[in-house]
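Only one protein chain is missing; all other protein chains are in place.
Moving on, here comes chain A:
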Amino acid sequence: MTSVSSDSHMWNLVFLQLLLEENGGKVINLGACAPDELVMSECLRIRPDALVISTVNGHGHIDGLRLIRKIRGHAVLASMKVVIGGKLGVHGSRQAGSRAELVANGFDAVFEADADLDRFLDCLGLGTPPPRRVASTDIRST
(Lines give C-alpha, C1' and ligand atoms only; values in the text may rest on other atoms or scores of the structure.)
Protein backbone atom coordinates (compact mmCIF):
# COMPACT_ATOMS: atom_id res chain seq x y z
CA MET A 1 0.00 0.00 0.00
CA THR A 2 1.20 3.47 -0.79
CA SER A 3 0.27 7.01 -1.62
CA VAL A 4 1.64 8.90 -4.63
CA SER A 5 4.76 11.01 -4.79
CA SER A 6 3.15 14.38 -4.15
CA ASP A 7 0.52 13.33 -1.59
CA SER A 8 1.33 13.67 2.11
CA HIS A 9 -2.03 12.54 3.52
CA MET A 10 -1.77 9.84 6.14
CA TRP A 11 -5.11 9.07 7.79
CA ASN A 12 -6.31 7.29 4.66
CA LEU A 13 -3.24 5.05 4.83
CA VAL A 14 -3.60 4.34 8.56
CA PHE A 15 -7.27 3.46 8.11
CA LEU A 16 -6.77 1.26 5.04
CA GLN A 17 -3.98 -0.67 6.66
CA LEU A 18 -6.23 -1.51 9.63
CA LEU A 19 -9.10 -2.41 7.33
CA LEU A 20 -7.01 -4.69 5.13
CA GLU A 21 -5.38 -6.39 8.11
CA GLU A 22 -8.70 -7.00 9.84
CA ASN A 23 -9.91 -8.66 6.67
CA GLY A 24 -6.99 -11.03 6.46
CA GLY A 25 -4.58 -9.00 4.38
CA LYS A 26 -0.90 -8.64 5.08
CA VAL A 27 0.06 -5.03 4.54
CA ILE A 28 3.33 -3.29 3.88
CA ASN A 29 2.59 0.41 4.13
CA LEU A 30 5.07 2.59 2.25
CA GLY A 31 3.49 5.73 3.71
CA ALA A 32 3.03 9.17 2.24
CA CYS A 33 4.93 10.93 -0.58
CA ALA A 34 6.35 7.69 -1.99
CA PRO A 35 8.36 8.39 -5.15
CA ASP A 36 7.56 6.19 -8.17
CA GLU A 37 11.00 4.59 -7.99
CA LEU A 38 10.44 3.52 -4.38
CA VAL A 39 7.03 2.02 -5.20
CA MET A 40 8.53 0.13 -8.13
CA SER A 41 11.55 -1.17 -6.23
CA GLU A 42 9.47 -2.23 -3.22
CA CYS A 43 7.03 -4.07 -5.48
CA LEU A 44 9.93 -5.86 -7.14
CA ARG A 45 11.36 -6.78 -3.74
CA ILE A 46 8.09 -7.82 -2.11
CA ARG A 47 6.18 -9.09 -5.14
CA PRO A 48 2.79 -8.34 -3.52
CA ASP A 49 -0.53 -9.87 -4.59
CA ALA A 50 -1.80 -6.35 -5.09
CA LEU A 51 -0.69 -2.75 -4.90
CA VAL A 52 -3.24 -0.39 -3.32
CA ILE A 53 -2.73 3.30 -4.02
CA SER A 54 -4.65 5.73 -1.86
CA THR A 55 -4.53 9.45 -2.56
CA VAL A 56 -6.67 12.42 -1.62
CA ASN A 57 -4.73 15.57 -2.49
CA GLY A 58 -6.17 16.08 -5.96
CA HIS A 59 -3.07 15.12 -7.95
CA GLY A 60 -3.92 11.41 -7.84
CA HIS A 61 -5.12 11.42 -11.40
CA ILE A 62 -1.87 12.91 -12.76
CA ASP A 63 0.47 10.99 -10.46
CA GLY A 64 -1.52 7.76 -10.76
CA LEU A 65 -1.35 7.81 -14.56
CA ARG A 66 2.39 8.41 -14.52
CA LEU A 67 2.96 5.58 -12.04
CA ILE A 68 0.71 2.99 -13.71
CA ARG A 69 2.38 3.59 -17.08
CA LYS A 70 5.74 2.83 -15.48
CA ILE A 71 4.36 -0.29 -13.77
CA ARG A 72 2.66 -1.64 -16.89
CA GLY A 73 5.78 -0.90 -18.91
CA HIS A 74 7.90 -3.02 -16.59
CA ALA A 75 8.40 -6.64 -17.63
CA VAL A 76 8.00 -8.08 -14.12
CA LEU A 77 5.31 -5.76 -12.73
CA ALA A 78 3.13 -5.56 -15.83
CA SER A 79 0.68 -8.17 -14.55
CA MET A 80 0.52 -7.09 -10.87
CA LYS A 81 -2.94 -6.15 -9.63
CA VAL A 82 -2.99 -2.39 -9.01
CA VAL A 83 -5.95 -0.41 -7.70
CA ILE A 84 -6.21 3.29 -6.93
CA GLY A 85 -8.70 5.22 -4.86
CA GLY A 86 -9.53 8.36 -2.93
CA LYS A 87 -10.04 11.88 -4.20
CA LEU A 88 -8.33 11.78 -7.53
CA GLY A 89 -8.85 15.32 -8.84
CA VAL A 90 -9.34 18.81 -7.47
CA HIS A 91 -13.02 19.01 -8.43
CA GLY A 92 -14.51 16.25 -6.30
CA SER A 93 -16.28 13.45 -8.16
CA ARG A 94 -17.27 15.57 -11.15
CA GLN A 95 -14.47 14.47 -13.41
CA ALA A 96 -16.08 12.35 -16.04
CA GLY A 97 -13.56 10.43 -18.07
CA SER A 98 -10.89 10.49 -15.41
CA ARG A 99 -11.68 7.01 -14.12
CA ALA A 100 -11.91 5.58 -17.61
CA GLU A 101 -8.51 7.01 -18.46
CA LEU A 102 -6.96 5.48 -15.34
CA VAL A 103 -8.44 2.08 -16.22
CA ALA A 104 -7.44 2.40 -19.87
CA ASN A 105 -3.86 2.95 -18.77
CA GLY A 106 -3.78 -0.17 -16.67
CA PHE A 107 -5.44 0.17 -13.27
CA ASP A 108 -7.47 -2.92 -12.40
CA ALA A 109 -9.97 -0.82 -10.48
CA VAL A 110 -10.62 2.76 -9.44
CA PHE A 111 -12.42 3.56 -6.20
CA GLU A 112 -13.47 7.15 -5.73
CA ALA A 113 -14.00 8.71 -2.34
CA ASP A 114 -17.47 7.31 -1.67
CA ALA A 115 -16.78 3.83 -3.00
CA ASP A 116 -18.17 0.83 -1.16
CA LEU A 117 -15.52 -0.77 1.04
CA ASP A 118 -16.92 -4.28 0.59
CA ARG A 119 -16.40 -3.99 -3.12
CA PHE A 120 -12.89 -2.75 -2.53
CA LEU A 121 -12.17 -5.76 -0.30
CA ASP A 122 -13.86 -8.06 -2.82
CA CYS A 123 -11.65 -6.74 -5.54
CA LEU A 124 -8.58 -7.66 -3.48
CA GLY A 125 -10.02 -11.09 -2.65
CA LEU A 126 -10.53 -10.14 1.01
CA GLY A 127 -13.39 -9.66 3.45
CA THR A 128 -16.88 -11.00 3.92
CA PRO A 129 -19.00 -12.12 2.23
CA PRO A 130 -16.42 -14.51 0.79
CA PRO A 131 -14.84 -13.32 -2.40
CA ARG A 132 -17.05 -13.80 -5.38
CA ARG A 133 -16.39 -13.31 -9.00
CA VAL A 134 -17.14 -9.77 -9.99
CA ALA A 135 -17.34 -8.68 -13.57
CA SER A 136 -14.65 -6.18 -14.37
CA THR A 137 -17.20 -3.57 -15.39
CA ASP A 138 -18.84 -3.98 -12.01
CA ILE A 139 -15.58 -3.34 -10.19
CA ARG A 140 -14.80 -0.35 -12.29
CA SER A 141 -18.15 1.35 -11.97
CA THR A 142 -17.67 2.68 -8.43
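By our rule, a contact is a pair of C-beta atoms (placed from the backbone, for glycine too) under 8 Å apart; a residue touches a chain by one contact, two chains touch by 3 or more; residues count from 1.
The rule is short, and it goes like this: contacts and distances are computed from a predicted model.
Hidden chain, UniProt protein name from the list "Cytochrome ubiquinol oxidase subunit I", "Amino acid ABC transporter permease", "Protein-export membrane protein SecF" or "Methylaspartate mutase": "Methylaspartate mutase". For the chain missing from the display, the contacting residue among A:33, A:50 or A:77 is A:33, taking the whole complex into account. Listed for chain A, the residues touching the missing chain in the whole complex are 5-8, 10-11, 13-15, 18-19, 22, 29, 31-34, 57-59, 62, 87, 89-93, 113.
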